[in-house]
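Shown here is a partial selection of chains from the complex, left in place.
Chains here go by letter, A, B and C, matching the order in which they are written, and residues are numbered from 1 within each.
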Amino acid sequence: MSGDTLIVINPNSSQTVTDGIKLALDPLRRFGTPIRCLTLKEGPHGIENQRQADLTIGPMLRLAARQKDAAGYVIACFGDPGLHALRDQTALPALGIQEAGVMTALTLGQRFGVIAILPQSIPRHLRAFGSMGVLDRFAGDRALGLSVTDLADQNKSLDALIAAGKRLRDEDSADVLIMGCAGMAQYRTTLEHETGLPVVEPCQAAATMALGQIALNLSHKGTYDAG
Amino acid sequence: MSGDTLIVINPNSSQTVTDGIKLALDPLRRFGTPIRCLTLKEGPHGIENQRQADLTIGPMLRLAARQKDAAGYVIACFGDPGLHALRDQTALPALGIQEAGVMTALTLGQRFGVIAILPQSIPRHLRAFGSMGVLDRFAGDRALGLSVTDLADQNKSLDALIAAGKRLRDEDSADVLIMGCAGMAQYRTTLEHETGLPVVEPCQAAATMALGQIALNLSHKGTYDAG
Amino acid sequence: MSGDTLIVINPNSSQTVTDGIKLALDPLRRFGTPIRCLTLKEGPHGIENQRQADLTIGPMLRLAARQKDAAGYVIACFGDPGLHALRDQTALPALGIQEAGVMTALTLGQRFGVIAILPQSIPRHLRAFGSMGVLDRFAGDRALGLSVTDLADQNKSLDALIAAGKRLRDEDSADVLIMGCAGMAQYRTTLEHETGLPVVEPCQAAATMALGQIALNLSHKGTYDAG
């Protein structure tokens, strides 16, 4: 038996990021399904490598299991840690922002470019894109190249996003961009204006698909008792 | 300046198919955006080959242009005739049921199987899947093998859908199915029960993504004046 | 029953382009099959996007059907608008210059580069190359970046072709080039000399393959009554 709320889990411990995710999802609240965004207290402040990502899976699965009113889930870390484990644990719709971000981008352009926070995340992204089977549509993946201090500076962050987006457009021939992180929705419109390209904020993409699957009783398990 | 309504165009002239599409989209009406389903009178009774598909594009584009209250479009023929032409014509969100059906299936299973109405459609589907760059995820495409008369018989249609679904599951290793046609949403749940696999009804998939893009002001043109 | 003439249709309305195609095919007249080059009066002056391309299909199919002496067809627009629709309409050999240009290039080098007239054509090309399944051999696609006025200037056109060819060779590692347009055969030899690479003029490639299929009674329909 399922509940009525879309649960969005930020697997890092940064409330600022969770607040950014909430903001990103505001335009989807009119779809009528409550959305609750949670911060994983046991997570690292930011997920910087596969080891940190993998270690969030245990607590994330427990946090998810505790949400008795859940109608579906979004894992809100670009890297989708524990996505398939969560799908083993529940029949409710479970979306990852990386997977959904890519699938949405593929309806908006022919070659997608990704803006990563950190350069060391890029091989991890590529493993995921290979697993998704979408590398023929991949243009490039560029890191912001900012220190943690700089990331806290909104102007520096926006400038770096725009610079990375323009390199993806001009050097890698991307015609659609994906923000390779959660919590930066506030920059999306400016980034679209500056690059002239559609920009996918992946939490928005995942929540859209999750809300649709909830409304349609669509599950990776085939059929389930949606209560 | 855009309107407030999602326009769903059935490019064949069968009102029965359009009625099936309407039924399919009922669960999404709660998202708050009006949805209007149109039949293309100039279309053939059913689209059976690439030639028929291509010849719907001109009248479909004109029909789309006449919808002054449009906030976005869905082309509801598995084959997505004129999808990229429509994207040239408008900055409003424009989704095709084939593309969106595949992208949705890729979040529900690892290898998708397609149930085609007619065997001669399969090479056309493959060209589209190649263009989408998703062939590494493709399990198989099986036709119902029914005559037009048999298709009108609901029992025969359902039996053929189940038989094709089971062959895709057992012989082609599909773990998610896509209905390769519009207007058959009424069989979805039974097909899921009989095969144990998730089944994507592609009009539902496309409408979900379109409603999300409308809510998020997301466009293949990057930015647009959504009025 | 088929005729004895290869029909080459330029789906834009520019007689200059048709004249360039005629010139390109002169070396193949010694093969003994008459070749007739037609201009599609209903076409746009130049095909600049998918919408324009798709809208040529209806009149192109009618023009093709009227050629009672046809032994085969070439659609002479890089983009192959209506190619599969024409193959639905006739059992006679039907080649597109994009498809045949690529297949020919794959016998001349390992990575093909494409010179596009307009940058907005490139995503359309990529969809086609994906549909052909040849992206593992794709090096890059570069646009000339000329205005319509500049295109009329032969020196500027040639300079731009050479510059694009050298970028494809040096930055994208192409070792064979395809001219992504019809009607520029007169520049082929100079482009080969300046880049040191083989250059495929796609109308020549398609006509060669069509003349072979005519001589060999080879058809996409398997067997046909060649009269």
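Here is the rule we use: a contact is a pair of C-beta atoms (placed from the backbone, for glycine too) under 8 Å apart; a residue touches a chain by one contact, two chains touch by 3 or more.
Just so you know, these numbers come straight off a predicted model, no measurement behind them.
> All chains share one sequence and 3 are in place; how many are there in total?
Shown in place are 3; the entire complex has 6 copies.
Note that in this section only the chains that are shown with their structure count from here on.
> Centre-to-centre on C-alpha atoms, which chain is most distant from chain C?
It is A whose centre lies farthest from that of chain C.
> Quick check on chain A against chain C: do more than half of the interface residue numbers occur in both copies, making it same, or fewer, making it different?
different
> Looking at mean CA positions, which chain is nearest the middle of everything shown?
Checking distances from each chain centre to the full centroid gives B.
> On a C-alpha centroid basis, what's the spacing between chain B and chain C, in Å?
Comparing mean C-alpha positions, chain C is 32 Å from chain B.
> Rounded to a whole Å, what is the gap between the Cα centroids of chain A and chain B?
26
> Just the number, please: Cα centre separation of chain A and chain C in whole Å.
For chain A versus chain C, the centre distance works out to 42 Å.
> Which residues does chain B have that touch at least 2 chains other than itself?
Where chain B meets two or more other chains at a single residue, that happens at 132-133, 135.
> Which residues of chain B touch chain C once you look at their complex with the stated criterion?
Interface residues on the chain B side: 49-55, 57-58, 61, 82, 84-89, 124, 127-128, 130-133, 135.
> Report the residues of chain A in contact with chain B in the complex, numbered from low to high.
Of all residues in chain A, those touching chain B are 27-28, 30-32, 95, 99-100, 103-104, 106-109, 132-137, 176, 189, 192-193, 195-201, 204-205, 208-209, 211-213, 215-223.
> Which residues of chain A touch chain C in their complex?
It comes out as residues 109-111, 136, 173, 175.
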